[in-house]
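The other protein chains are all here in position, but one chain of the complex has been omitted.
Should a chain be cited, it is by its letter among A, B and C, assigned in written order, with residues numbered from 1 in that chain.
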Amino acid sequence: MPGMPFSGYVLLSAVLFVAGLVGVLVRRSPLAALMSIELMWGAATLLFVAASRHLAAMGGHVFAFLIVVVGAAEAAIGLALIVLIFRGRDGADVDEVRSLRG
Amino acid sequence: MALPGISDLATLAPWAALAAGALLVIVVDLIVPERHARPWVFATAAAGVLLSGWYAARRLGEAGASAAFAGPAFGGAFLADRLSLVLTVLVLAAALFSVLLAAMDKTRDMSGYLALLLLSALGMTAVAGAGDMTVVFVGLELLSLGLYVLVAFRREDETAREGAFKYFLLGSLAAGILLYGFALLYTVTGDTSLAAVARYARGGAVGPLFHAGFGLVLVGFAFKLAMAPFHPWAPDAYQAAPAPVAAFMAVGTKAAAFVALVRFLWAAVPADPGLASAYMAPVALLAGASMLVGSLGALFQTNVKRLLAYSGIAHAGYLFVPLMSLEPDGLGTAMFYLFAYFFMAVGAFGAVAAAEGRGEPAQLERWQGLYQRHPWLAAAVALFFLGLAGMPPTAGFTGKLLLIGGGLRAGAGWLLAAMVASTGISAYVYLRVISTVYRSGQEPAHSPGALAPMAGGEGPPAAPAVDDENEWETAWARVGTGAVLLLAAAGLVVLGLFPNALLDGLTALLPLR
Amino acid sequence: MSWVVAAATVMTLAGAAGVLRARIPVHAVLALVLNLVGLAALFIALDAEFMGLIQVIVYAGAVMVLFLFVISLLSARNTPLERRPSLLAGQEPLGVAVGALLVAALAGAIFGQPLPEPASIYPGFGTVKAFGAALFYEHVFVLQLAALLLFLAAVGVVVLLGRRGPGR
Partner (left out) sequence: MEITFWLLVGIPVLPLLGAAATAALRRRASRGMLAAIACSAVALAFACTVAALIRFGQAGGEGVLHAPLWSWGVAGVGLGLIGDSISIWFSLVVTGVGLLIHIYAAGYMADDPDYGRFFAKLNYFIFAMSLLVLADGFVGMLMGWANVGLASYLLIGFWNRRPAAAAAAKKAFWVNTVGEVGLILAMLILLTSSGSLRFADVLPQAGLLPPEVLNAAALLLLVGAVAKSAQLPLFVWLPDAMQGPTPVSALIHAATMVTAGVYLVVRAFPLFEAAPWGMPAVALVGVASAVFGAVAAMGQNDIKRILAYSTMSQVGYMMLAAGVGAYAAALFHFMTHAFFKALLFLGAGLVIHHFHGEQDVRRMGGLGRESPFVYWTFLIGTLALVGAPPLAGFFSKDEIVVELLAGGHTALWVLAVAAAGLTAFYMLRLFCLVFAGNPYRVDASDRGPAEAAAAAEHDAHSAGVPAVQAVPVLLLTILSIAGGWLWVPGLTHVPEAFFEPALARYGSPAPVHAGPVQAKEWTMGALLLVSAAGAAWAVKLFGKSRRADATGGAFARAAEAGFGFDAAYRAAFVEPLRALAGYAGRVMDPQVVDGAVNGIARLAGTAALALGRLHGGFVRRYALVLVTGVTAVLIYFLMAV
């Protein structure tokens, strides 16, 4: 049994999704920004799994699995980029990276 | 429910060849001794692209010959139909040109670069042929992850790292938005295939969850297309990227995301005319905003790559002009324009790459008097920017003409007006580049030719200093760049003068809804 | 609502709040782990055994360790960023305001459409076997793509950090 009405899961995922979005906007550490993005992706995973259960279809599980796989790859590339940019900087701040503009 | 059959695999030949090329590039690099690896990895990559293109062309031939051409494979997960094949040819051409241009890159280790390029191309074709939301998502990630790394390829350069990081952060954010939109659509349709989305959208009662899912997915695609206001990553990423990568991004990403978005719109826009126009209104708004932001943003740019990025934003907007009524024949027109844009963008970025290879950085003020130092390159710049400005006899003119005709048929009134205004503004941008190139410069301090004695007359300007061992490679790189510029120029003019050759083919081949 | 689901919900929300608020990077990672484990518990409650396992092993296990490695590599010190003056004025209130609007809009969408009660699931739903059937029968194409994606990620990381020596 799901344990809570389906709309509860949808709402929970929406809250997590927006929390991730806001995290990207307000966190100045690049690592925290990346973690916030993980939150968003996790929210989508939750919605897929919940909807799968709700509709008794396995497609959502496959999509959720793909999100996890792709998320791992994405995290690897993202962390590599962060290392490339922020290694050696004294306390990484996303806002300091702005030589490209206009 | 059955395991995929051998026929499914046979239809995949073009894409399998591409994937095999990417894997082989790495393998070849591991096998061949490091000193000789460079030409071999380039040859492998080019061979993969060419083989893939050959398969795709053969499939297209079959498609032209038989009306009952089977498109979908893997139970509809991948639509290997005519639209996919046409787009695959376009992306492969962009990839091939990018491989040829990359020969200018002096970096020793190119295998990673080439593998990523080929895998990105594969991602683009997958996105454009996707019949399932899972394929759209993974394809988009395949192309994006490859491009994040490619933008940062010159990692010694601080701006390259910065551009890649910004692109990555915003791209992941947009991917999250797209994913959540897909999840919302799945919540109401119960299946990940676009066919199910289409059934639901035509089934009558579409509700707020479907609206919201549509909106989020639209934003996700608009981000990849760099449509305003989801564009700010593009100028940074294009400026940071090596010119060959920027060319590939500009054409490939735009084309793939455009086709995928069109497929999505065909599936998800409800049949009810009132709802359909309400669904298309934000698309029109994004397109119009892109045209104006693109042309205004380009006005005062001093970096040529950044300028071309803004130009790409405007061009993404133009593509939607004939599609406002979602009629299939509008797609033929838009695809024609994509081909025209392919020649212009590859040519323009190719000129940037060629200039960089000759020690002329992509700063507009440094291009002053380019025609004295490199007359042929200057002529190429003039031709490609005239094309971007929409001047005859280039395909830029013909393409715009066709777009306008398509827009008139689609009834895109104010969008046409925005296009005209944007074209007017950007004409100044492009002509400024041309007039800079053709303005006599003060003698450039960095050009060895300036110091040469007068007795020799007008010899070709001396090449920038290169290592002796590089000379042979440099010569090949010149040949590659020259070939790209020549082909792009020829394509631009031929397509401008004889549009019907391609247009008839496109309208005959392209699938109807 | 069973107490397991309630606890898991609280865990995910608390984890998310931690990611948003934690001043010290390691704390943020731990908060994210809390969130991911909560999600895994919810998956199991939703009869998605396999997804629950994957979530714990891949995400909470492997990826989070990667984060910790990077934190130590960057030698991010314990002085939190947020103590320093921000270059960007007004970003936080604007971000929170937009976020609030977005939650309201999504909630409107969720409650604007009546959702039916859950369907009864067939036996074996969400098990590894059912999952494998779905993946290899219906979604084998995308599986191939995902395999290439992992290959790409490996090549990409090498291009970014390896082979050619240090980045600077």
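In the analysis below, a residue touches a chain if its C-beta (ideal position, glycine included) is under 8 Å from a C-beta of that chain, and two chains touch if they have at least 3 such contacts.
Please read these numbers as outputs of a predicted model, since none were measured by experiment.
Chemist: If the full complex is used, which shown chains touch the chain that is missing here?
Modeler: Hidden chain contacts in the full assembly come out as A, B, C.
Chemist: For the chain that's not shown, point to the residue among C:Gly95, C:Pro118 or C:Gly162 touching it.
Modeler: In the full complex, the listed residue that touches the missing chain is C:Gly95.
Chemist: Check each of B:Gly215, B:Pro328, B:Pro361 or B:Gly505 against the chain that is not shown and name the one that touches it.
Modeler: Final answer for the missing-chain contact: B:Gly215.
Chemist: Determine which one of B:Ala174, B:Val197, B:Met324 or B:Ala353 touches the chain that has been left out.
Modeler: Reading the full complex, the residue touching the unseen chain is B:Ala174.
Chemist: Touching the hidden chain in the full complex, which residues of chain C are there? Just list them.
Modeler: On the side of chain C, residues 87-88, 91, 94-95, 98-99, 101-102, 105-106, 108-109, 112 touch the unshown chain.
Chemist: So that we can see where the missing chain sits, which residues of chain B does it touch?
Modeler: Those residues of chain B that touch the unshown chain are 165-166, 169-170, 173-174, 177, 208, 211-212, 214-216, 218-219, 223, 229-230, 232-233, 236, 275, 278-279, 281-282, 292-293, 296-302, 310, 364-365, 368, 391-392, 398, 401-402, 404-405, 408, 416-417, 420-421, 423-425, 427-428, 431-432, 435-436, 439-440, 458, 497, 499-500, 503.
Chemist: For chain A, which residues touch the unseen chain?
Modeler: 21, 24-26, 28, 94-95, 97-102
Everything below uses one rule, namely that only the chains that are shown with their structure count from here on.
Chemist: For chain A and chain B, what's the span in angstrom between their mean Cα positions?
Modeler: 27
Chemist: What whole-Å value do you get for the distance between chain A and chain C if each is reduced to the mean of its CA atoms?
Modeler: Distance between chain centres: 5 Å.
Chemist: Listing for chain B: what residues touch at least two other chains?
Modeler: Only 134, 138, 141, 145, 148-149, 152, 155, 161, 184 qualify.
Chemist: For chain C, give me the residues that contact two or more of the other chains.
Modeler: 106, 110, 133, 138-139, 142, 146, 149, 152-153, 156, 160, 167-168, in rising order.
Chemist: So in the complex, the part of chain B that touches chain A is made up of which residues?
Modeler: 133-134, 137-138, 141, 145, 148-149, 152, 155, 158-159, 161-166, 168-169, 172-173, 175-177, 179-180, 182-184, 186-187, 190-192, 235-236, 239-240, 301, 306
Chemist: Show me the residue ranges of chain C that touch chain B in the complex, using the header's touch definition.
Modeler: The contact residues of chain C facing chain B are 105-106, 108-110, 112-113, 133, 136-142, 145-146, 148-149, 151-153, 155-156, 158-160, 163-164, 167-168.
Chemist: Contact residues on chain B for chain C in the complex?
Modeler: Those in contact with chain C are residues 1-4, 19, 22-23, 26, 73-75, 77-78, 107-109, 112-113, 115-116, 119, 122-123, 126, 132, 134-135, 138-139, 141-142, 145-146, 148-149, 152-153, 155-156, 161, 184, 188, 207-212.
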